[in-house]
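With one protein chain removed, the remaining protein chains of the complex are shown where they sit.
Lettered A and B in written order, each chain numbered from 1.
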Amino acid sequence: MKAAAFAYVCPTTVAGALAQLDGGRDAKILAGGQSLMPSLNMRLAAPELLVDINRIGELGGIERRGEFIRIGALVRHAEVIDSGLVKTYLPLVGLAMRHVAHPAVRNRGTTCGSIANADPAAEMPACAVALDARIVLLSGQRGRREIPARQFFRGLFDTECRNDELLAEVLFPVAPPSERFGFDEVAVRHGDFAAVGVAVRAALEQARIAALNLVVFASEPRPLLSTAATSIAIGQVWSPSLGKAIADAVVAEMEPIENLHGRADTKRKQAHTLIARVLDGMMHG
Amino acid sequence: MQNEARFIGVSHPRQAARRHVAGRGRYTDDIVAAHVAHIAFLRSPYAHARCVTINCEAAGVAPGVIAVFRGCDIAGVSRPWTTRLERMPSHHSAPQPALVADETCWQGEAVVAVVAETRAQAEDAIELIEATWEELPAVESIAAALIDGAPPVHTALKSNVALDHTIAEGDVDAAFAQAQTVVSHSFAFGRQTGVSLEPRSILAEFDARSGILTVHQSHQVPFQMREIYAEQLGLSAENVRVIAPDVGGAFGLKLHAYADEMAVVAIARTLGRPVKFVADRLESFISDAHAREVDVDGRIALDADGRITALEIDVIGGFGAYSCYPRSSVGEVLQAVQLAGAPYHIGALRGRIRGVYQNKVPTGAYRGVGQPIACAVTEQLIDLAARAAGLDPAALRARNFRASPASPSKTEGGVVIETLSLQECLSALCRHMDYDALRREQASLRKRGIWRGIGLSAFIEITGVGPGLYGPQGVKVSAYEGCRLSLQRGGKVRCATSVTDQGQGTIDGLAQVIAEELGIVPTDIHMVAGDTGQTPYGGGAWASRGIALGGEAALRASRALRGQILSIAGALLQADAADLSLRGAAVIGKTGAAHMSLAELADIVRFRSDTIPLQEIPPLEAFEQFVPLALPYLATNGIQAALVEVDPGLGTVRVLRFWVADDCGRIINPQLVDEQIRGGVVQGIGAALFEQCIYQNGQLVNGSLADYQLPLASEMPDIDVLHVSTPTRETLLGARGVGEAGVVGSLGAMWTAVNDALTPSGARVTRQPFTPEHILDQIAAAKP
Partner (left out) sequence: MDNSSAAEPACVEAGAITEIAFTLNGAAARAQIAPRQHMVDVLRQVFGLTGTHLGCEHGVCGACHILVDGHVVRGCLMLAIQANGAEVVTIEGLNASGAIADLQEAFVRRNALQCGFCTPGMLMTAHALLQRDCAPQRAHIRETISGNICRCTGYHAIVDAIEATARERREARDAK
């Protein structure tokens, strides 16, 4: 199918883009286009105006900013995969990227776009929640808002980002070398959106678990940061039985969506296996 | 030394491949037609509904719109048609319209056609059509269609049962009563669709000056379509020319006459302006023929010696809303029963064959047509029987294989077998894959909780089908293949063949046969195919016939042309034609010396025929056609094996290795044969693990390429292909078909491998695709 007609504008500054969003038209931001373009082509979306941000230089770049790694709105997945900063300071993002689509999509699709789109099955929102990233939103009217990723995702394709706001960058806290990370998902075919996945950050102090952030995603309407996993794990010495206890607790917290990938109980079962395996792999690593 | 190049049995590169890697494919949508208009369809949003009103006023005046056609506008140009099989009078299908005028019976059925300057404008106008519908009760599942008092799928139908037929051979009941081992299994084969990467595409032009309708269409069988368009539009067949340019995959789905394409040619006839319709991917999913959706219950009996004594299967298929025109939808269930148990001496067979209508896309041909189901059912039952009897699955197969008959004979299911090489194929396969070592490895891995499965799958397959299949049914489908060869100026040869090629490489294979016979190189042969205006009449591409039948016609035509060339050369050289031969594009004498090039000879015939001392000069053109007559088709056989690993925690399956030993008779181009097999194997793996058309409340809910999961490279294994070669005696060439062999066997190998892997749990998969959920469910259900 061919997209319905829309107007198009390609500002070169953030201010110019925000002015377009404030223009009172049903506008959509076009960044990588890897989710928006299919929905336009299938006429599932028919905005009045596309605001193409691809020529706004200030939205590019991965850089260290104090205790954060800043990823701009125009940073493609491929750039994240190749980034030395990401390899060193955001190992979880690196692990997750292996599961994100295929080269041609990675060459256009952006990390911020994936977060803004809030597809529950996408990997980047889960990483942002696990790592306690900050999402930076800009608006012509309200200025700059910085929202913790853990509050940003509201539900299926639903976020704190308002229609007049531009998701300008995401700030990931720099991971100290002592932290450990794990990531895995069930996707029947490589590169597909997952049926269920798990993203984990952990810190050990003298063999005891000092921090654990475990996120289950894809099965849930939004990334689920398990509180039970954290409370069970803190202060404990790793053992496979602890892993099983954590997995038991997490699946009890889950509220999986039933969809083409399966029923809720199936996703719980798969999550249980994934959690136990991912934790085991991390703790032995 | 003369050029001793041989081309039969050699992996000669395909000419067509060179165009494609340069981006020079020429598909239907690539063809430029002046003044062409584009068509988009409003399709039914409901599974079953009565159309109350359709208001096209706004659409008719939308920018770029040229015309709008509703069902009532088209019916006068192209009347509804009915799929009929003369020998199966009980198989009745409702009259099918090009565009729905009143009652729609599947989600996706075409209702209104908008013709506009661009496809985008046509789609814009579709959104302006106001249609109101009265929803009617819809029938989705096979079970729902069978319920007493179920609503009819179409009001013209008295019953949703489209077919109910039983075949029986031998005393099945006695065999089961006396059996030492009886095992049974039920199977649900999911509904699939072919998904050629190039969607269905058609460009139709009616020239009122000449009265000729020219249709470029991505299709397998141009002559079939010529007959149909002529009949629908009241034109003489001579005034209809159907051309299939490059076709981007077909797999059976481009074998049918589709309602929307019937509408396109009718619109071309009416408007007198070229019109093009290229299905977009979303509408492909709800309008291309679907396939499979077959439920089977099967059981098998073994005696105390581990010999099969009976097989009983009950097969029921979902046909969708109409029986596909013109070949019908019965093939899937019919062949699922006829081929069941075929590789084995089964003694007695009883099969019930049923089909039901449903408010879904009609099901039609998809690679293998029923044979993959016959194979999967048989092989799974054999594996279960082996386990129950405590025998190795390979050994049980070897013990029960049908021996090669001394003269053509029939299986219990009525399949005519000429020769067989099942034992040879099994031995070759087991040796190559090191079957025994894999079994040992499997046992040791099981102790570590790793569930590997080894699945075998033997099959007999029908290829190169003759006139006996469709002819007696009154279906106007040609079963013979023709070849016309002529020697051109410059010594090159023009070959016009009725065979069509959708990427298999058959056209290049034919060129190899001709090159070998005429002592030239394949690149010196100009191949013409897929054009009813230029080629001899014939079948095209269906039932693995291109090389088997078209190759035989090419061989015979080559020999006839060679005879003509040599008789002229003999006269010119004052030599006995029997002492002459063709090599290196020249006439070769007894001594091996080249006397005259083919180019010289062609010029003499054209310009100096006065110098040829013959009463009658042969035309340097030969035509031959071939159809198997002593046999109804050329049956083949083979065996495949899969090695898989099931993850019991996630329910996922990894295919680690795959092996095939196949007998397709004489091999013209080994590489083309291997790649046909590999491609088919992967379609079978896709069917087993991923592909299904999921319906909920009459709606196809996964109708996009993101949601309908095709096999991708990451999950597919390397596939080893071995050959046993038993040429058929039915032809001079000796080749049998191979286009479907891969998928015919691989489905069964996946069933047996996955269920073998699940042995530690006692679970068995029963429905396809084997989704992680199904596997986890079966494991959970098997737990004590």
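Everything that follows uses one rule, which is that a residue touches a chain if its C-beta (ideal position, glycine included) is under 8 Å from a C-beta of that chain, and two chains touch if they have at least 3 such contacts.
Since the model is a prediction, treat every value here as computed from it, not as a measurement.
*Asks:* Would you mind spotting which of B:120, B:212 or B:694 touches the chain that isn't drawn?
*Replies:* Once the missing chain is taken into account, the touching residue is B:120.
*Asks:* Tell me which residue among B:248, B:413 or B:538 touches the hidden chain in the full complex.
*Replies:* B:248
*Asks:* Across the whole complex, list the residues on chain A that are touched by the chain not included here.
*Replies:* Contacting residues on chain A, toward the hidden partner: 1-13, 16, 20, 30, 33-34, 37-38, 40-42, 48-50, 52, 54, 78, 101-105, 107-108, 189-191.
*Asks:* Touching the absent chain: which residues on chain B qualify?
*Replies:* Looking at chain B, the ones touching the missing chain are residues 11, 13-14, 16-27, 29-30, 32, 120, 195-199, 246-251, 280-282, 502-505, 671-672, 675, 678-683, 704-706, 710-714, 716, 718-719, 742.
The criterion applied here is as follows: only the chains that are shown with their structure count from here on.
*Asks:* Can you compute the centre-to-centre distance for chain A and chain B, using the mean CA position of each chain? Integer Å is fine.
*Replies:* Computed value for the inter-centroid distance: 43 Å.
*Asks:* In the complex formed with chain A, which residues of chain B make contact?
*Replies:* For this pair, the touching residues of chain B are 118-120, 123-124, 127, 280, 282, 647, 649-652, 689-690, 694, 701-702, 704, 706-707, 709, 711-712, 714-715, 771-773, 776-777.
*Asks:* Which residues of chain A touch chain B in the complex?
*Replies:* 1-5, 38, 42-43, 186, 188-192, 195, 260-263, 266, 269-270, 272-274, 277
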